[in-house]
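Missing here: one protein chain of the complex. Every other protein chain is in place.
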Amino acid sequence: MKDYREILEAVQHHRMTVDEGVESLRHLDVEDLGFAQLDHHRSVRQGFPEVVYCEGKTPEQSAAILSRLGAAGQGPVLGTRANDQVFELVKQSVPDMQYDPLSRTVFLKRGIPSPIGDVAIVCAGTSDLPVAEEAAITAELMGAAVTRVTDVGVAGIHRLFAHLDTLYKARVLVVVAGMEGALVSVVAGLVHQPVIAVPTSVGYGTNFAGVTPLLSMLNTCSSGVGVVNIDNGFGAGYLAGMINRMGISA
Amino acid sequence: MKDYREILEAVQHHRMTVDEGVESLRHLDVEDLGFAQLDHHRSVRQGFPEVVYCEGKTPEQSAAILSRLGAAGQGPVLGTRANDQVFELVKQSVPDMQYDPLSRTVFLKRGIPSPIGDVAIVCAGTSDLPVAEEAAITAELMGAAVTRVTDVGVAGIHRLFAHLDTLYKARVLVVVAGMEGALVSVVAGLVHQPVIAVPTSVGYGTNFAGVTPLLSMLNTCSSGVGVVNIDNGFGAGYLAGMINRMGISA
Amino acid sequence: MKDYREILEAVQHHRMTVDEGVESLRHLDVEDLGFAQLDHHRSVRQGFPEVVYCEGKTPEQSAAILSRLGAAGQGPVLGTRANDQVFELVKQSVPDMQYDPLSRTVFLKRGIPSPIGDVAIVCAGTSDLPVAEEAAITAELMGAAVTRVTDVGVAGIHRLFAHLDTLYKARVLVVVAGMEGALVSVVAGLVHQPVIAVPTSVGYGTNFAGVTPLLSMLNTCSSGVGVVNIDNGFGAGYLAGMINRMGISA
Amino acid sequence: MKDYREILEAVQHHRMTVDEGVESLRHLDVEDLGFAQLDHHRSVRQGFPEVVYCEGKTPEQSAAILSRLGAAGQGPVLGTRANDQVFELVKQSVPDMQYDPLSRTVFLKRGIPSPIGDVAIVCAGTSDLPVAEEAAITAELMGAAVTRVTDVGVAGIHRLFAHLDTLYKARVLVVVAGMEGALVSVVAGLVHQPVIAVPTSVGYGTNFAGVTPLLSMLNTCSSGVGVVNIDNGFGAGYLAGMINRMGISA
Amino acid sequence: MKDYREILEAVQHHRMTVDEGVESLRHLDVEDLGFAQLDHHRSVRQGFPEVVYCEGKTPEQSAAILSRLGAAGQGPVLGTRANDQVFELVKQSVPDMQYDPLSRTVFLKRGIPSPIGDVAIVCAGTSDLPVAEEAAITAELMGAAVTRVTDVGVAGIHRLFAHLDTLYKARVLVVVAGMEGALVSVVAGLVHQPVIAVPTSVGYGTNFAGVTPLLSMLNTCSSGVGVVNIDNGFGAGYLAGMINRMGISA
Amino acid sequence: MKDYREILEAVQHHRMTVDEGVESLRHLDVEDLGFAQLDHHRSVRQGFPEVVYCEGKTPEQSAAILSRLGAAGQGPVLGTRANDQVFELVKQSVPDMQYDPLSRTVFLKRGIPSPIGDVAIVCAGTSDLPVAEEAAITAELMGAAVTRVTDVGVAGIHRLFAHLDTLYKARVLVVVAGMEGALVSVVAGLVHQPVIAVPTSVGYGTNFAGVTPLLSMLNTCSSGVGVVNIDNGFGAGYLAGMINRMGISA
Amino acid sequence: MKDYREILEAVQHHRMTVDEGVESLRHLDVEDLGFAQLDHHRSVRQGFPEVVYCEGKTPEQSAAILSRLGAAGQGPVLGTRANDQVFELVKQSVPDMQYDPLSRTVFLKRGIPSPIGDVAIVCAGTSDLPVAEEAAITAELMGAAVTRVTDVGVAGIHRLFAHLDTLYKARVLVVVAGMEGALVSVVAGLVHQPVIAVPTSVGYGTNFAGVTPLLSMLNTCSSGVGVVNIDNGFGAGYLAGMINRMGISA
Partner (left out) sequence: MKDYREILEAVQHHRMTVDEGVESLRHLDVEDLGFAQLDHHRSVRQGFPEVVYCEGKTPEQSAAILSRLGAAGQGPVLGTRANDQVFELVKQSVPDMQYDPLSRTVFLKRGIPSPIGDVAIVCAGTSDLPVAEEAAITAELMGAAVTRVTDVGVAGIHRLFAHLDTLYKARVLVVVAGMEGALVSVVAGLVHQPVIAVPTSVGYGTNFAGVTPLLSMLNTCSSGVGVVNIDNGFGAGYLAGMINRMGISA
């Protein structure tokens, strides 16, 4: 509530008129691009700038927003579900911008101190890698040290057990799985840290594009699991990044 | 096609008229109770008498059918989803009939040779026991030796691993689980025998009365799994019993 | 992997035979009640004893497991979806056991140091209170200091804003809402801490017993949200409790 | 019932035979194009000519109907879900016809008096703009003055609050949102005018192509909300246009 | 934004300290009952006091909130999904409170001027009457004159046509239907006023407790229709009441 | 269109005023009971009086409507989903009314000539009998001769084949089945008459209260099948009765 | 049962050996194309040759089956969901084959006597025409006289009423509608002949590719309606053709 107090004080001391006070309350840090309201205040409020979800926007719209974010701040920038075309447009104005085609993320690693903590990204199968990598890049932009464990589905459970040490030493785990999503229950039953579960749309028939692993994860018999939307690697990486820095940076 | 041949020969040799032949083709072993057509031929055709699903029938109807089956044959009799009332009525005419209130099965252990093979019934939680027991009793009536493994859900996976020997030596396994049903994937990934998976309606919220473990089992990343309807312990026990006697009795 | 190392060393130094080693690997801390395998090792592995989900168990089964947990350890005990009958049975052997009828939890506050951190439980409406309270009690048994904020649905958003300070100072938030679940998006948009979202089955018609707020929470446009099953107050409280102690106790 | 009275009077006064009366009752204002029955009477009955939904029709069919409507009346004409091809065909015969590629509407602004009232079209994100614009154009063809508020999703709720004055002075609001659709609950909780809610298919995974915001809007805890089909900008704009002119034009 | 201006002015003129100003911003008109936050400001903001949805609350909770609303204001009070028990408790403290058992509403007709406008409540079948009556009572509490048209389902469409005059002279219509909900399409095709559609849970089998008429209404081929949740008579009556007074009271 | 012609002629010949003509058009055979509009004209229009669906009506409402229908006409009367209480009330005023508790139908066999044609009602299992009997009674009230074939599910397909002659000689068949509903495909593949398929809610788990047999019947690989709602014996009997009399009575 | 009798007699009179009898029973009229078993006996059994559903088959497979049917019999031939390519291949061997691109049917009008009866195909909108035409062509191949009524949706119900005479004089009606499918309820409420309802996948959003009109039709409040699968014009035309010839040809 600090901002409101500042405005009240400014009005009281006649450094600001009442009308100006009302205006100030309404136009804090909102910059208007015409088709999008940028929210620069967010990096203060949430510790991370607004993320651009590029699907459903034209490449030009996505690139314009990303370029503006790249120009305006000192922190990292992230665009998800992007493509080559967005990247080509953005890097004209922000040459340091990077693109990872596997996870389809456009990002700028800026203002990130050396990685802290340990976020383990555990991935059931090769086909789940794009979602896992979106989570990993997001967590890295949040400042996390990330460990990747890949292709450890429960059909051959000893493959997972070969990585037990990695699981045990993480601060928080992101488990990415399609098919029936049983990996979440097994991992969460083994560790005592928070597990963020990401169902993927990998599968066919009654997988229903990820509904089956989603339901499986929501009904897990193991404790300590929070679930995000299907294929939402970003959401999982963001939440894991938040949790990872607890007691370290905050 | 033997029966048809017999009828053709009887007609050819005038031991039977054409009209009698037509009748014979139509009325083989079908006995009419008014509200139900009993199918005594089934025990020849499928090696097990017709099973009575008591839900949706009046206790009197269920008891009448079970009594008739008890009187007519030499083999076992089974009624599922029964209750005390059905049992009380049946045992008046068939005193050897038994009742298991946990699984709600009424049954007659008759004409069953000493148990053969090994059917392991693996059950995730205490709440899944009624369905598991329906499977166990059915398999026993099919002539199988049955081993029960209970409360070995994946949230504490070492509980399951304590029973690995039991799993390995079974001829066929029935895995019964509610919640997210991950136990099926773990067990089927460990063994090299057929696994019959039974989802149960144990759970709440997005469990959707068993739909979640059903979908999980249909999408298992492990091989060698066949799935039956939610809570269908009978169906799993029957199929396991069939498979169990292959190469032994047949 | 410490236990396995210990066993290997014991076998190497002939303090244990090979057969004993194999047995040790298999029977670690698993106590058999006949109908349930207790998992005492869990409090070491996950920092919290096994929780008993009483629905689908007979009161006698629930009480027997809870009593055994009460007798065996030094830590807290928790039974969810319990009722009067379970409580009456348990307190005969464990007199310190408590019962909260609103949330239907039976619990023993034992071995809990003074509360740490700050878990805010934010609840949209009066009808959501049972689920919110299950979360609160669980988090308290995990050692958390808990702040409750009640009846702050978005239909009158200034009611929520009156509690902004409370939201801002929490380490982790649990948001409990039925109807359309919009409270999660609003709260998570305001704070920069992890939010655990619990959809409840409060509503009618197309609420579909909580499916609508569940879907709403999974699709939130705000970041930093993990979702649990419908009405799963326990799961949310447990995950929040885990996150709350990060950087403090661990 | 006026028309029937007129016919009855004409028959009574022998200005019309009985057979002619029967015919008159049946062929009022229905013009037959072969593949479509045009309903010119509609502009009298409902105050707006028939609108052409172009999806599922060939461009030639759509263009023929639109051209006929353009030739026949004095009022506005509207085709939704159209494309370039339809527009190119129509403007050959109706040169004043316009095309908006964002919302894919073909329209003729004809016979519309100066805009009245105030319809606010509030849009959650950039990706929802095509649906919002379909609503806006429809309302304008209904004679409404339209105010557009864009990119004010609840993840940064102060962006919405910067537009409170606009919301308060509208006669009726159309709120367009995908994702979880929480914007509707927040807006309808703030204003005391009718809100028409339009879920869009913007989102992924469990968004289910708009089902999630639809359900969210139907279950809103705020009062005064009517919902239309997913992506149905036309339907919302039409209903808002109807309401907007109440007490002004009618 | 008037209240904020007032507070700013009070602070400027030192009639209020800055701390008091911050407090004022936060505690406007929110009264705390312990389990519920009453929102008295709502009647100013939305022109109608908060409505109490009694399902999921104890009768005591519902009665306490209704009594407090009855004591606090000058306007009408409404509780929906109530029962005898709630009513008996409330009328002890608010003797003028009324109860309609058909629609299960508890209400206080207070401060309502003589009825204005015309809201037609059109109801498909006898079984839909409880929902229709909830809509009617709500609209009346909003100040509307209400006309009821009952049992005019489309299976005998001439029954509807006998009421055409009533439909034509209404300012806004509420159409209540279960089964397949076709009545909405027929009515909305006949009139040129806004239609609020209420699906009811009347039907069986694939009616899915109202989902079928809901879908039917959302997909209506007629224009000018807004839909509310299944069985949500209150929501329809409230929205109709809002629309009805446009250009009259506002 | 005959009635309209009559009215036109009456008006033309001044046997009726214009106002009377308008009234006549609107009040043809509609009798108002307050909570229900009786449609006596229906027996002329459709050859069968209005049928009363008693579920969702109070016994008093159902009985009042049935009594009025019993008093008003010369043809049969039918109430479905009734119960003892309705029957007891109706027979006080209409002593000839009958009640069948299996199908829960109240009916009056009045004005029905001797049965014509042949409607075969084929029923898969004993539990499907209530629905089958509702179909049978309805068809009989439509004037049909009805043949019942019971308990011929496809698990023992020779039971069905024993009734082939009955199937072949019917004019139209009603097939009633729950579970997976495969009986419809088998029967419709054998005969060359119209088949009306009725899914029943008999089954459990993924039967989803009849959705599975409904879907099965809609997707049948056999031709000549029309499907009605789950458990809608009345609808099937009515349609079969209509078809049965084609070329005989009409 | 005639064929079996013939075989029995042939065996009895030694015109056939027993082995030949068994063979005869098994290979009646089944001709093997390798990838498809043609069923020539069907035209005797059901009065219409097998229909080829071309979707999911290669054009070559479809064409081969259609050509074989064209060569083998004297009656009509029909292929549905075909395309140009299939037609080009078929007409090489069967020059009289025709193709209708609107409904995507390939057909041979052979051995059809002059049209009898009257099947009315009533179609809600222009976009529903392909399905309606598939029904019309099928019914014509079944020997029916067909009347087409197009674009008479309920949004302008007087358009339908202009065709009442056509509806009244049909022997059976096929009603084809997408969107909310209300046309079925209105038509079936007006006529006393059987109505075959065909939901189409025309619509968007919650239309769910035809599920909404399907549900609407299954729940119709009007009697005498049988429903077929979404977009199944063939199935409706076939059933209507069957019913149409009752009492005329049979």
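Order of writing sets the chain letters: A, B, C, D, E, F and G. Residues in each chain are counted from 1.
Methods note: contacts are C-beta pairs under 8 Å (C-beta built on N, C-alpha and C of every residue); 3 or more make two chains touch, one makes a residue touch a chain.
Just so it is clear, the structure is predicted and the values come from calculations on it, not from any experiment.
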item: Among G:Thr150, G:Ser216 or G:Asn229, the residue in touch with the chain that has been omitted; value: G:Asn229
item: Touch criterion as defined above, residue of A:Met16, A:Val77, A:Val90 or A:Leu129 at the omitted chain; value: A:Leu129
item: Among F:Ala71, F:Leu102, F:Ile157 or F:Ile248, the residue in touch with the chain that has been omitted; value: F:Ile157
item: Hidden partner chain, touching residue among F:Gln12, F:Thr150, F:Thr206 or F:Asn229; value: F:Thr206
item: Hidden partner chain, residues of chain C it touches; value: 1, 4-5, 8-9, 11-12, 14, 18, 21-22, 25-26
item: Touching residues on chain G - with respect to the absent chain; value: 26-28, 30, 35-37, 39, 41-42, 50, 53, 55-57, 61, 199, 201, 209-211, 214, 229-232
item: Touching residues on chain A - with respect to the absent chain; value: 126-127, 129, 150-152, 156, 158-159, 161-162, 164, 202, 204-207
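Definition applied: only the chains that are shown with their structure count from here on.
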item: Touch-network distance, chain C to chain E, counted in steps; value: 1
item: Gap in Å, rounded to a whole number, between the CA centres of chain B and chain A; value: 49
item: Chain D and chain F: spacing of chain centres that average the CA atoms, whole Å; value: 41
item: Numbers and ranges of chain E residues touching at least 2 other chains; value: 1, 26, 156, 164, 190, 205-207, 211, 214, 218-219, 223, 229
